[in-house]
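Below: the structure, in structure tokens.
One chain of protein is taken out of this complex; the other chains stay put.
Chains: A and B, in written order; residue numbering restarts at 1 for each.
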Amino acid sequence: MATLAPGVKTGPYHAVLDHIHPEPTSFIRRYIFSIDAKVIGIQYMITGGLFFLIAGLLAEIIRAQLMSPTGAVVTPATYNAIYSMHGSAMVWMVIIPLVSGAFGNFVMPLQIGARDVAFPWLNLAAFWMFPVAGIILFSSFLVGAPDAGWTEYPPISLQGPPGTSLWCIAIFLVGVSSTLTGINFAVTMLKMRAPGMTFTRMPLFVWAQLATSPLLFVATTALGAALAALFIERTFGVPFYDPAHGGSPVLWQHMFWFYSHPAVYIMILPVFGIISEVLPTFSKKPIFGYKMVAFSTVSIALLGFTVWAHHMFTSGMVPWLQLPFMILTMLIAIPTGVKIFSWMATLWGGSIDWKTPMLFATAFLITFTCGGLTGFFLAAVPADYHEHGSYFVVAHFHYVLYGGSVMGLFAGFYYWWPKITGKMYNETLGQLHFWITFIAFNGTFMPMHWLGLMGMPRRVAIYDPQYTFWNQFASISSFILALSMLIFLYNMLIWTFRHGKPAGPNPWGGRTLEWMISSPPPYYNYKKIPAVLAAPYDFGNPLPYIGLDAAPGAVEATPTAESHPVPTH
Amino acid sequence: MAQRVVKPKTNLGPGFWPITALIVVVSAIMIYFTATSPWPVGLIPAGEPAPATDSLFRFLGCVAAFIFNVVVIYTIYFGIVFRRPKDAPPHHIGVQIHDAPVLEFWWTVIPTILIIILAIFSVKIWDDLQNTQGDVLTVEAIGYQFGFQFRYPKLANVVSGELHLPVNTPTTVQITSRDVIHGFWLPEFRVKADMVPGLITTIRITPLQTGTFRIVCSEFCGVAHGAMHGTVVVQSQADFAKWFKAQGATGTSATGGAAGAAVAVSSGSASAGQALFQSKCTACHSTGEFSQKIVGPGLGHIFNDPAHPKLVNGAAPTPANVAKLIHDGYTGDIGTMPSATVNAINNTDIANLTAYLVSLSKK
Partner (left out) sequence: MAVSVAKQGYHLGHGEVDDHHDTVIYNETRDMRLLGFVLFLCADVILFSSFIFAYIYLRTTVSPVWPPIMDGKQLPRLDVAFACFNSVVLFGSGVTMHFAMEGWRHAKRGMFNLFMGLTIVLGAGFLAGQGYEYMHAKIGGWSGSIFGASFFTLTGMHGFHVFVGVCYLIVLWWQTSRSVYTTDRYFGLTAGTLYWHFVDVIWVALFFLFYLW
């Protein structure tokens, strides 16, 4: 049982795993400029979390303004800057870094049985671009923040305040960070899986990161080109987008959305991976339809490149072009539906333990489905002629981004917090956070479907008085939603460290590799690289991994003369 | 390790079939109400393509309701029924099933078929919209910061601030912008197109009832985007013909006042002016100090502000000059103040507005 069966493929990577270098001793090398992917992952969590709080505050200013149809909390000019920065920060400085940089760095190498990512120094460089980019973005408030939405359509963005140019630089920089991370992760997952971890034995979180990585390095560069063109047009008058100089505003839309649609899949696919981890662990049964879920993940990533112009149905593009984009957008619903049904079937027949990660993951199924269904309403071109540019769109994307990505991120935080910190959070506070969030979230965004269909446009500081009641309802719900964050922060940042019980290696009884070692993991992750004998999530089987508590005769990594005495596990 | 196997009668879980029946019943009820309601409830379908689009909404709504119910009700049901029992031993696990190819086949194929049906329905309506005859009447719509201007090609020198249309007449609206991208959205018609500088976009509508409907700017265009609204006035064929003729005859808005006729400023009504100010001017002007700018300056002391002894066009701040400024409009660095024609106000309106501004300065 403890040896590799003859002929079992060992995977591409074994010899290099021997070395364990000594841990650095200085504070700077351990916590500031660390090349340990786990430390980098935590740094992404802290930075992304901080930006989430700032961008969330901006959202509350938006909702405060919209409490009244003639709101005067801020001037219209300031309001425009606030919602533009809210959107830009949430997409590029919160969700993308958290789903890829934070969880990808901390969890993925552990789940494939690696000690780190393929290029740790590149990882370090990519991380530090992120807070610098965030500072550049937020510093735009000092010179006149960008005010034409996170989409910054020209010609208005060409005339925008100086902060628009800072926005170009900041997003370009965080895009470089994303690109490097995508390359790093792709090579890691393709080349550094532990012996025996074939593709069909990879956890689905790893599949999700693998499908996301080409989006990170292919799509992001397209955005870089668009941003560079906007910047040089603003700064040097080089005409790409200004019709007064022969350019085309629609060109920007094509270039921007060619990235920004795959970007939304960057924001959701790793979260799909989180759900695929949480549901089996708390149902104590394998994920249902593993192969189809993996296949669907990859299909969504690929199809995601083909649908960008569904954001442009009313833009003046040639009508016949609307058809293929409509059909392809509708097609994405099929693999997405397969995943939703597979997740539901994972719940069926389970032995379900309703801890906080499970609550968020299950609620995700409901809220993400809502968002997906309204996406279908938007895909149908004649319906989109009514819905585009209205609050219906705002409702849709908040359902998939908050009801999807953020709720999934909460599930991931609660799930892996014991592994990261070594301590248990407070379960009662977690459940309280969940219920308030779930109810307040729906209260905030459900009315917006209606507001949009009834004719309320988006990106407005004032509105027709007929929309007052539901705007107030949404605003009050959003204040409650914001307050619920305080419970989460207190629980994770204070209570866990003061009162949390030691978590031990596997508080949830999970079956993926990260649960086989201590919490928090040692800096080298695995003293001996495990050899993987079976699929993850097989709760009915005996422990399938060897190398961790290796029996004599098992395949073991041999320390070389160069490594220092290895600490006991 | 002991394995718990679920062994209810139907082998699918206790109450599975009743829950399925519940889903069917709830869906049927929701589908019934969706299919038979005017949708969106409360937003009248003022003309084509609203009826066709509303039928698409209803169809989408029916399918969405069914899928929503399937996901939500089964998820909640599974979540409750398959909870770990409180007295379960620590190694209690669920049914160790990996997949069920037949089930997976059907839950892929059935949604695919639903999607194909939805796609066909959407394409059909899309096709109808593309091929709609719309050329009985052609109007040009030009967006600017922050209003809409309409030109009737047969009245080349007439520009109207309101879109007047005859009922039951297929109309093509050719749309562009003078400055940045705007959105030309007629919610009661369920249709919009972006107003893009350098491009002409097109929508085709056929008003089916008379009345006044909204035009909403649906694409961010600057500081007063939220205030950028317009009006569609659908009239009977006869009334429209009268309005149309009056435009051609006088070359100005048919609401009266030949170009250049003197505005009888002294006879204006401040209270009427106040109401008009609220609807026409507050998008860009406040009634406070000059510095209380929205787009243009605050007008509270337009006649007696020592810091600003001249109007924006250099004229002295007298009621007559203010009336002329309102009549002619003004184009400057921060945008265009529409002329009276574009604002669809006549000389009486101008007199009222001037009287209102005079009353503000007296406070």
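The working rule: a residue touches a chain if its C-beta (ideal position, glycine included) is under 8 Å from a C-beta of that chain, and two chains touch if they have at least 3 such contacts.
Because the structure is a prediction, the values reported are computed rather than measured.
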item	value
Contacts of the hidden chain among displayed chains	A
Residue of A:Met93, A:Ile112, A:Ala222 or A:Met424 touching the missing chain in the full complex	A:Ala222
Of A:Val187, A:Val298 or A:Ala534, the residue in touch with the unshown chain	A:Val187
Contacting the left-out chain in the complete assembly, out of A:Phe205, A:Phe258, A:Phe272 or A:Tyr391	A:Phe258
Residues of chain A (touch criterion as defined above) contacting the omitted chain	12-13, 15-17, 19-24, 29, 34-37, 115-116, 118-121, 179, 182-184, 186-187, 190-192, 217-222, 224-226, 229, 232-233, 236-240, 245-248, 251, 254-255, 258, 523-525
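Heads up, the rule we're going with is that only the chains that are shown with their structure count from here on.
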item	value
Whole-Å separation of chain centres (CA-atom averages), chain A against chain B	33
Chain B partner contacts - residues on chain A that touch it in the complex	75-77, 80, 148-149, 153, 155-156, 159, 243-244, 248-250, 283-286, 288-292, 314-316, 319, 322-323, 326-327, 330-331, 333-334, 337-338, 340-342, 344-345, 347-354, 362, 365-366, 369-370, 373-374, 376-377, 379-383, 385-386, 388-390, 450, 453-455, 457-463, 538-540, 542
Chain A-facing residues of chain B, complex	1, 3-4, 6, 12-13, 40, 42-43, 49, 52-53, 56-57, 60, 64, 67-68, 71-72, 74-75, 78-79, 82-84, 88, 92-100, 103-104, 107-108, 111-112, 115, 118-119, 122-123, 125-126, 129-130, 179-181, 183, 185, 187-188, 190-194, 196-201, 214, 216-227, 294
